[in-house]
Each structure stands twice: as structure tokens, then as C-alpha cells.
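A single protein chain has been omitted from the complex, and every remaining protein chain is retained in its original position.
As written, the chains take the letters A, B and C, and residue 1 is the first residue of each chain.
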Amino acid sequence: MRIGVLTAGGDCPGLNAVIRSVVHRALAGHNDEVIGFEDGFKGLLEGRYRKLDLNAVSGILARGGTILGSSRLERARLRQACEETEDLSRELGLDALIPIGGEGTLTASSMLAAAGLPVVGVPKTIDNDISATDRTFGFDTAVGVATEAIDRLKTTAESHQRVMVVEVMGRHAGWIALESGMAGGAHGICLPERPFSVDRLCEMVEERFARGKKFAVVCVAEGAHPAEGQMDYAKGEIDQYGHERFAGIGNQLAGELERRLGKEAKPVILGHVQRGGVPTAYDRVLATRFGWHAVEAVHRGDFGQMTALRGTDIVMAPLADAVTELKTVPVNRMAEAESVY
Amino acid sequence: MRIGVLTAGGDCPGLNAVIRSVVHRALAGHNDEVIGFEDGFKGLLEGRYRKLDLNAVSGILARGGTILGSSRLERARLRQACEETEDLSRELGLDALIPIGGEGTLTASSMLAAAGLPVVGVPKTIDNDISATDRTFGFDTAVGVATEAIDRLKTTAESHQRVMVVEVMGRHAGWIALESGMAGGAHGICLPERPFSVDRLCEMVEERFARGKKFAVVCVAEGAHPAEGQMDYAKGEIDQYGHERFAGIGNQLAGELERRLGKEAKPVILGHVQRGGVPTAYDRVLATRFGWHAVEAVHRGDFGQMTALRGTDIVMAPLADAVTELKTVPVNRMAEAESVY
Amino acid sequence: MRIGVLTAGGDCPGLNAVIRSVVHRALAGHNDEVIGFEDGFKGLLEGRYRKLDLNAVSGILARGGTILGSSRLERARLRQACEETEDLSRELGLDALIPIGGEGTLTASSMLAAAGLPVVGVPKTIDNDISATDRTFGFDTAVGVATEAIDRLKTTAESHQRVMVVEVMGRHAGWIALESGMAGGAHGICLPERPFSVDRLCEMVEERFARGKKFAVVCVAEGAHPAEGQMDYAKGEIDQYGHERFAGIGNQLAGELERRLGKEAKPVILGHVQRGGVPTAYDRVLATRFGWHAVEAVHRGDFGQMTALRGTDIVMAPLADAVTELKTVPVNRMAEAESVY
Partner (left out) sequence: MRIGVLTAGGDCPGLNAVIRSVVHRALAGHNDEVIGFEDGFKGLLEGRYRKLDLNAVSGILARGGTILGSSRLERARLRQACEETEDLSRELGLDALIPIGGEGTLTASSMLAAAGLPVVGVPKTIDNDISATDRTFGFDTAVGVATEAIDRLKTTAESHQRVMVVEVMGRHAGWIALESGMAGGAHGICLPERPFSVDRLCEMVEERFARGKKFAVVCVAEGAHPAEGQMDYAKGEIDQYGHERFAGIGNQLAGELERRLGKEAKPVILGHVQRGGVPTAYDRVLATRFGWHAVEAVHRGDFGQMTALRGTDIVMAPLADAVTELKTVPVNRMAEAESVY
């Protein structure tokens, strides 16, 4: 068989591990041919690809980024592609396509599958917010980076008797904030799923200082926002790429805490360090398993599906189901953390 | 309520995170009192304990080891303890006991529970071989340490055109070898669950050298052994503490590969670096959740049970069931790794 | 002898290693008594101290922060202290004082020494800008943290065809930017020592994109500023603690690059993660050596001096000389980096 693979959407540690695993399994297990499309769906539509043999994927298991490049697909071109799937696979001699990507990519994959392209998806998001799978690769690495930052900030907060506000990724789902907050022992955690109370954050800080613990660390997801009436909150200037500039929730919350508490409060915005670099062992294993099972699904003809982790097993889940609902942090997980405000 | 907590058996990253979480939840959530027994069951039987308040568990979340100390319990004393459980809890005013430990500890806990002690167990093993839970804390840290070692060894193996044999922990179950081997991209993985073929390892190395990849890394669990007739294999001298000295499988396999292949093969025995030190974020979260749910179980009166991870949920599993069967690496997980020999 | 030790000024990885080393050497080598003043000079003036024995410094070698706490000293109180040094040391029975701190602390120490207090200083700054010593502890850790961030950002920049602007610490001296920029392979480095050219940064980015390297990382010290006429540059709002809020050079430079280049440019402000947490091995060794030699200097009566690294040796340098001039990045070090703009 001739199998195509592509990566789309944002960077995520473990992408290369999936590509490598697809190539290893397809070649060693099935004598397939694997081609890699460049820059995501763009490369597919423009017929830009290269053959991937063992040498092509040598040494990439632990490397961040993606050797294939990535891009975001415009809707117009996607619709057009859906109309031409037959031509597409005929021209390329493609027996199956394995797109690796997040919500947008999986939606596109679902549409292409519905239009007849033999697709097996691999979910990818550092945000861990895809409902069909217990976890996604990249998430563990992001949590690890954020946790190490909180570890470091705690000692400096303590030495300076300061409040540190760490802003981590997570616009719609607070998984990174929840787990890095728990792992780092943050004293307050603010999630997009529940408007937070600045009053309660202040009480917590005051209570800590009162019993001699003269510092506190608050971990706030970039998508978290204060409850009604808790603080003036201005969405920052939005740049042409759709990103908020400078005045995110981390900066504003630090300012508010400083004003209210009369104690020094400093923001740290972790930003893109969370999504690059060497993946953790956990993410490499999960990514490798996803790649292996994607190839097996291709050979079983399980199209229109994506790989998913359920407990300790890799199973297949319908692409259509996968993207209907965002997996947000449930109330019982917040309860476990105690420090969600 | 007055809740006792103790740690027993070998060191495991995350023990302190469980202790801390038990104290946090019991105090903040239920106004309980928590006492920590010193040196495992010994401290329980000898009435050696200290009160654990918030200050006692401050700063221990990321610290390896256990602030309570640990020990192994002799069978005779355990049997005696079972006969005196009523006296024990009366004297100590104990409403519940949370022992954190591995197979031996959980067995003891099960016996004590059967004898009437109100026990909620927390499973602990870096080997990940307890069947009632998807994963145990400590395992992720051990895999991380072993993976980083394999990462480093690959570059040095390549520069020296060498075969490196890395021996990792796992006497009866090969989980660490499997996952660190996959994460590190080891070219051969040898598990206790399946006698390995030196012939096939040699073929793999020869094939790699033939196509220009002039190095290989083999990851071998300490409990792995060669298939019948594959190599002379001597169990090493056993010291008074029951440990094999010097001539483990890693050393012997390296020697055998060197002889057979006529290429330099070097053993690296990772040993105890795998079980100490700062736990990963994953292990801290799992340990914290286990501690939280153990306290909840106490308050529900769910005795004779232990915490367990199932998918993304923490559930309770009967202590008796937990220790009946070792969770070994199943055949389908070996298939995913491709490189299991 | 009775030796006092204190830590003053900002957090710096390695402080605890110095304290531990002072205690070890003083007790084991000389049978001295060591007392630790709390919260820097404040504790000295208020007579708040505790005895430091081996147990007090057990387990702190690798811990960030300072077990003694820290504070900044007001000038008025310092002047007063200088007038009372004789009373101070008499009341406390102090034979020598070892203050560990940065420029401010060393200046204060120099004044106290001139006023008659038997002082041996230990220099501390993550900025590496004290002229009397080749390197200071804490700097290596800060460079390591910044380098790991740049490593991670490179893969994500590449995947997104982006320019990343990393702002690192260094208000007056650019050592952290220089060395982390070199170690991380930043394509542009901006230092406080030399106003940078946005024109040249843009040329560099364009040149990279032109030859197919469609990403770039710029490492900018917080104290760097553009050359005359290069860009509108506004000092940010200054908060009551003297820190600039939100609109630092990293944010502004990213905005300017995005505008000029028409390419996405994202700022990452590393902030306080650079000054907390576990010190590197290098910093622990240097800190330990400083502590050891400070005690030896006390016993030789080398007062009014501080420890300093010269080549591979620890030597003593007059406190008065140490603080006269800031050690900034010289032109030949900029030349080595090639990418200093």
C-alpha cells in the first residue's frame, strides 16, 4: 500500500514520534510505501511530498517540531479538496492518508473521509481537550515544562515574600493549568471552566502570610477570567494573527493582586516554551503507539476513524464524534485540586 | 477522625506527594487529625508516630524518598499484629489507616483489613505491575530516567560504533524496559515476560551495520533471560540482602554480543538512579489524586479497598483482588514495540 | 570562633550551598560556632538569628532560595549600623560576619568593614556583573534555564515559521543574553551594552527566510534598547516596587518586528524562572568553594575582602574594589557571538 502522512496545526511535542512510528510499522510490518506531505494539507493539495524511508525518520523520535512542516488550511480550499478527493488519491496513487492534527485538522479529516478519502486520523493537542481520547501526546510535555517553572518560581517567591502569577496555555480547557498547578503545588489555580474569585485568591494569600508562609504561587490558564464584579478585566489588543498582546490575564491578575494585597505580585507568562522541544517519555510512547495503530487501522480498512487512548488500550474512535465536543475539566477533577478558585 | 498514614517497602518517587495530599485533604476538607507512623508498619506496631500538620508536609511535594521512613515487615510480626488490630486502633485512637506500599504492603494491608483494621491502601511500585490499577506513581519517573539515559547512550554508541546494553529495573514485569525502550528508541528490548533470542538480537545489529547505522542500543530488564540454548547464563552471586551482584543479565548479554558479533558491546546498569529523586509531573498528579481519594474513601467507610487509576478516573479496588496477580506486559504491547526479542 | 552568616538581596541559586559550606568548614575544620541571621542585615540589626549545626544545613545543597531569608537594607539603617558595629559584635559575641549578596550587599559590607566589623564577603548575582570575580554562582543556572527555553522555542518557531523574541534577565549587563543566546544558537542577540539595530535584525530574518530557514529566534536582555531612530520605544509603566510592567523591550521588539517584516513575531518573557530552583552542578561547586574559602579567610584574618574566582583558583579581593565598576560584556565577547546586533 501507499500511505500518506501529514502534520497540521500548531507545534506539539511528539509529532515526529508519530511520523517515525507510521514509517517503521508500515515498512517493517507491511512492506508499505510511505510518503510525507509537506506543510500539512497544503502539500497534499499541491502534490508536494517526499518518500519516507527508515533513514528519513532516523534520529527524530526525541526531536520537537515536525520534519514535515505544518500549516493551517483555509476553509475554501478544504471544501474544494472534498470535491476532488477521488482525483487526489488517484493522482497520488494514495491508498490511505494519516493526518496528524488537532480539532481543526480532525474536522477537515472527517469531511475528507465523508467525501471518500480513506483517512485514519491521529489526534494532537497539547491542551488535552479532545473528548474521544483519555489523553493526547504533547500534553504531558507541556505540563512538565509548566511544572518545572512553578518549582523554580516557588523558591524565588519565598525568598522575596512575593505572589507569583504563572500564566500557562489553555484557552478553552484548563488541563495544563490544573495538572501543572497540582504537580507544582500552586496555591491557587484558575481555569477557563469556572470564573475565578479574586476575593478568594486574596483570602488564600492572606491566610498563608498569616501562618508564616510568606509567599504564594497562582497558576492561571490563559483563557481563565474573573467572575462577575471581581476585577476590571480588559481583553488585550488583538494582533493580525488573532493573538492577544501584552495584557493577558496573567499580567492583569498580578496587577490586581498587588493593588488589593499591598504585596508584590509578579506575572510570569510561560508562552511558547510549553509547546516546543524534546517530548517526555510518556508522550513519545503515546505518539509511537498512535502511529503504530494508525497503520494497523489502515490495513483493517478502519477509515473515518482516529486513534484514541482508553485506559491502557489504543482504540479507534469515529472522527465525526471526536470533534463534536471539547473535553473540559470536570467538576470532580477541580475538587481533587482543592486550590481551584 | 484520626487517620494514620505510613509508607512501606522500597523507595518510589511520589511517596511524599501522597502523604502531603492525605494531610491536605484530611485537614482542609474534613478537619481530621493525621498522624504519620515512622518506618512503615514497624512504627505502627511500636507506636512511633508524629502528628502531621500543614507545616510538616510543606515543601515535600517534589522531594524524592519519604519523610516518614520505610521498612519491610517480617511475617511473624504481621501475623501477631493481625491478632491485635483491635488493641492497636484503640490504643492509638485510630479511626483509619492509610498504608502506602507495593505488593507486600498491600498484602499485609489486606490481612490487617480482614482482621478488622479500617484500612484504605494506596498502591506504590515503580514497576507498574499491580493489576488493579492502570498505572502506579513512580513508574513514569523511572521510565523518564531510563529514557534520558538511552538518549545519551545513543549518541555515544553512534560515535564509537558500539552496541550498548542498558539494564533497567523490572524483575518480574518488563514495563520499564518496554516503555523506556520505546521512548528511547532502543533497537532491541528484552523483557522478563518472554525469553529473548540472542540470535535475533545479533541479526538486528548486523542488519543495522549493513545499512550504515553502525551502532545499536539494547534495553534489557534485569529479570529478562535468554531463551533455551541461546547463551550460557549464570545467575550472579547473591548477597545477604538477596541482591544479585556484578554479573547480572546486562553484563552477561554485553559479553555475549561482543563475542558473537566481534563488535564492541558495553553494558550500562542503571540501577538505583531509577527509583530516587524528583518525581515527574505525571507522578506527582497521580500520587496527589491517590492521597485525596484515600481520604474520601476513609470518610465513606470504604475499607479493605485501595485507590486505583482506571482510564482518567480514580476508583476503589478491593485490596484482596489487587495482589492476586502480577500485571505483566501483554503480547499486544510487545507487538507495538516491534523491537521486543 | 563565633561566625555569623547572612544572605541579602535577590534570590540566586546556590545561596544555600554557600551557607552549608560555611557551616561544614567552620565546624569540621575549625570547631567554630556558626549562627545564621534571618532576613539579611535586618536580622543582624535586630539580633534575630539561629544556631546552624550540621542538621540545620542537611539536604539544602541543591535547594533553591535561602533557608535564612533575605531582605534589602535601607540606607539609613545601614549608616546607623556602621556607627554601632562595635556594640553589635560585642553583644552578639561575633568574631566574624560572612554576608552573601550582590552589589548592594557588598557595598554595605565594605562600609561595615571600614567601620570595624570583621567582614568577609561572598559575591552573589545571577547577572555575573561583579568585576572582581571571573564568574558568580547563580549565573550558570540562569543561563541554563534560558538556554533550555531557547532550545524549545526553536522547534516551535520552525514549525510555525515565526520569529520568537525571548527576553532574558540583565538590566545593565548582558551576560545572560550573551551566553544563553550563544548556547541556544539565537540568530540575534541584543545587549544593554550596545544599542541594537532593528534594521539589521530584520535583514538577518529576511536573509534566513530567503535561504529556506523560515524562522528566527532573537534573544534580548531586559535592559537592551534600540539604537537612536530605530524604533519607537516606550519605557513601561513602573509599579510601586520599581519594576516595569507589561510593555518591556521583548514585547515591543516583537511588535516592531511583526510590523516591519509582515511575519508573525511572538514575545516570550522568561522572567523569574531564571532565578529560582535547583542550581546547576557548576553553581553548587562554585558556591561551595566560596563558602569554604570565606571561612579560611576569617581564620587568616583577611577581613574587608571577598571571595573571587580567578581562573581555576579562589582568591580574595578587596570589598572596596569589587563594587566600583560593573563588569559588562566587552567588545571581544560580542565578536565571538557573531549574532550581537
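In this section, contacts are C-beta pairs under 8 Å (C-beta built on N, C-alpha and C of every residue); 3 or more make two chains touch, one makes a residue touch a chain.
These figures come from a predicted structure and were not determined experimentally.
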| item | value |
| --- | --- |
| Missing chain: touched chains present in the view | B, C |
| Option touching the unshown chain, where C:Val143, C:Val166 or C:Val268 are the choices | C:Val143 |
| Touching the absent chain when the full complex is considered, from B:Val18, B:Val34, B:Leu52 or B:Val145 | B:Val145 |
| Residue ranges of chain B at the interface with the undisplayed chain | 10-11, 15, 63-66, 69-70, 145, 148-149, 151-160, 164, 239-241, 243, 245-247, 251, 255, 258, 264, 266-273, 275-278 |
| Chain C residues that touch the omitted chain in the full complex | 24-25, 28-29, 54, 58, 61-62, 134-135, 140, 143-144, 146-147, 151, 179-180, 182-185, 211, 213, 280-282, 284-285, 288-289, 292-293, 310-312, 314, 336, 338 |
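Criterion: only the chains that are shown with their structure count from here on.
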| item | value |
| --- | --- |
| Overall pattern in which the protein chains touch one another (line/ring/star/complete/other) | line |
| Chain occupying the middle, per Cα centroid | A |
| Pair of chains ranked first by number of touching C-beta pairs | A-C |
| Chain A and chain B: spacing of chain centres that average the CA atoms, whole Å | 29 |
| Centre-of-Cα separation between chain C and chain B, whole angstrom | 40 |
| For chain A, residues contacting two or more additional chains | 151 |
